[in-house]
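All protein chains of the complex are present and in place, except for one that has been dropped.
Up next, chain A:
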Amino acid sequence: MSLVVLDKVGKTFRGRTGAWEAVRGFSLDLAEGEFVCLLGTSGCGKTTVLNMVAGFEAPSAGRILLDGAPVRGPGAERGVVFQGHDSLYDWLSALDNIAFGLRLRGLGRRQRRERAAHFLGMVGLGGQGAKHPAELSGGMKQRIQIARALAADPRILLMDEPFGALDAMTRAALQAELTRIWADTQKTVLFITHDIEEAVALSTRVAVMTRGPGGTLKAVVPVDLPFPRDRTSDGFMAAFRQVHALIHAEILA
């Protein structure tokens, strides 16, 4: 049985500017332990899909199942890395931000700080835990968010362009780290990105969306290559070309 099932999911926003159909007839299954990248042009509805899986928003059509039961709201088994930095707590230090989920669970101060420090080091910010979000760069904030989600040890990680604000080197390092964590922990990951190379480097399947309005799944490209991946290998190139052609058709359409 699939861990997550999206079955003909649709989402229509109703607001000041009238009704806007952001997502239409989106169907995708995530098996336990999969790493799926969701790829699509800006505004095609990627974040909307992720928000529905996270339980922040209810679908206006279709259904989303988690372990066979309909999703009824957010839960700790689905960790989220948000697009943008609003989700960090300005009044807490970087370390306490990372430890927030552990605090909710009633873990003692010492234990949660130790654990948080571990994840702080993992995202390359060891020794900078006392800084507050206002004192961190955009990329650093993004890494604190990733560490916060990982520290809570969710079964499913929902990541919305987590490496968008990073320089190429930090990005490559964190991609490698994420691959390692994923391989070690068997987490299921849904990962949004604009970056075709990133998608092919990280995922077991790349899900390409059509552009909006009414964004839906266009094609799923399996990436059957061993980890760590060699980005210059023929297999990598072939997968890249295949995804690129799919995306390119959307940009031109």
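Assume a contact is a pair of C-beta atoms (placed from the backbone, for glycine too) under 8 Å apart; a residue touches a chain by one contact, two chains touch by 3 or more; residues count from 1.
By our rule, contacts and distances are computed from a predicted model.
K.L.:
Assign the chain not included in the display its UniProt protein name, restricting the answer to "ATP-binding cassette domain-containing protein", "Pyruvate dehydrogenase E1 component beta subunit", "ABC transporter permease" or "Glycolate oxidase iron-sulfur subunit".
P.N.:
"ABC transporter permease"
K.L.:
Using the touch definition up top, pick the residue from A:M1, A:A69 or A:A134 that touches the left-out chain.
P.N.:
Touches the omitted chain: A:A134.
K.L.:
In the full complex, which of A:G75, A:G164 or A:P213 touches the chain missing from this view?
P.N.:
In the full complex, the listed residue that touches the missing chain is A:G75.
K.L.:
Sort through A:S87, A:T185, A:T204 or A:Q242 and give me the one touching the missing partner chain.
P.N.:
A:S87
K.L.:
In the complete complex, which positions of chain A touch the hidden chain?
P.N.:
Here the touching residues of chain A are 54-56, 73-76, 78-80, 82, 84, 86-92, 100-101, 103-105, 132-134, 148, 152, 154.
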